[in-house]
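Take this structure first; my questions come after.
Left out: one protein chain. Kept in place: all the others.
Right, chain A next:
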Amino acid sequence: MLSKRFLSTAAGKARFTQLTNGLVIASKKVPSTYTTIGVYTGAGSRAENPYNSGVSSLLVQSLANASKDAAAKEGVIVDSENYREVSSISTTIAKGNEAAAFKTLESILTNSLKSLEDASFIREQANIAGEKSDAVELNPEQTVIEHLYSTAYQGTSLALPVYGKGEVVSTLEPADLISFFKKSFVASNTALVATGDVDHEKLVEFASKLNITEGLKPHVQPAQFLGSEVRFRDDNLPSAYVAIAAEGESLLSRDYFVAKVAAQVNGSYLNSDPTSALQGSKLSTIVKENHLADSYYHFSTSLTDSGLWGFYTQSSNIINLDDLIHFTLKDWNRFSTTISEVEVERAKAQLKVLLLSKDDTVEKLNASLGINAIVSGYEQSSEEIISRIDKVSVADVTRWAGSKLWDQDIAISATGQIEALFDYNRLRNDMSQMRW
């Protein structure tokens, strides 16, 4: 009995260790033919300022690319990734080749300054990073979401785009990268994270030999949400692209799952998919019957001290855009008043499956573990997630919506053919109604 239980829960439970210098080691054993081991640091675009915007993304990209060829000869694939609060360099190896991954990571960290000092290499990397950041602007969805952050958190570093601004990134020099590296890759701000067929003890042993500077976690400005809007009307684009959000919940908030459940009540919608006509949510029925949108999805995304709760939509029915926004915001009103038990239960069931199945590769599992290691030093087990979602009641959703959605300020970001998107005050007024 005991051994059976051990077997069934052995996979998927993360282990954490913290060294005396502050470095966190996290690992999760999952059945896989390959393993991902990465170094995560709590310095993404939020740790930047307008004059070095894009440095975090350029830094991890340069460090990864400098070692790529030598690593490839040993069978190690090196990747880098950048988020708002975290950035990472990851190595992927076939089962049993951990030694090569350790060697690569060690050489990345010890030879880092040498590769960052190479001005011509950094110039080349800055051009690649500049192209990556320019590419964001070719994708209306990414543009709208980036601008949603930049207007909602204007005046703070959270407003900076994740991959930086193209015109700033391409001017960055070795000195910018070196000073950012020294500030952010300190032990108390870094985690060594592995997922796959890993031995936690070996990982700790490797981490304790790593040469990482000690130092304090760099201070970041607190997030400040401001109701505001940003519009970039472009009638050359085929549709209207709009995102609207109120301030949501932070990662460690007690209402984290309540907000997630609320976002799932209307979930997502894709008009070209025939199942869009079969969906049960009230909003989807209105949108389908009147063809108000081509697609939408609701989100509840969280940062360490703030979050955004809202929706993104894309519509080629540009003359009825005002109807789409009106009916959506009116549906959010219901969350504080007449949301039904069936809607909440359906949202809860969908959220469970969605949250537990979204990380379907070792790399994605490792990225989630890395973010958890940096943010909270802890990862909730699947059972814990399920029981927390189970506890969310209709009364919780109503209470949360009453304080976080009803008559609250919103941030609006839009591009494309948005002539029919009403002015800010009209939309802000839709966040409440007189007859309740």
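Operating definition for what follows: a contact is a pair of C-beta atoms (placed from the backbone, for glycine too) under 8 Å apart; a residue touches a chain by one contact, two chains touch by 3 or more; residues count from 1.
By our rule, contacts and distances are computed from a predicted model.
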| note | Taking the list "Cytochrome b-c1 complex subunit 2, mitochondrial", "Proteasome subunit beta", "ABC transporter I family member 6" or "Geranylgeranyl transferase type-2 subunit alpha", the UniProt entry for the undisplayed chain gives the protein name "Cytochrome b-c1 complex subunit 2, mitochondrial"
| said: Given that one chain is not shown, which residue among A:N127, A:T361 or A:S403 touches it? | reply: A:T361
| field | Hidden-chain contact residue, picked from the options A:V30, A:I178, A:L251 or A:I318 | value | A:V30
| Which one touches the absent chain: A:R15, A:K217 or A:R346? | A:R346
| field | Residue ranges of chain A at the interface with the undisplayed chain | value | 8-9, 11-12, 30-34, 68-69, 72-77, 92-95, 97, 100, 272-275, 277-280, 342, 345-346, 348-354, 356-357, 359-362, 365, 382-383, 386
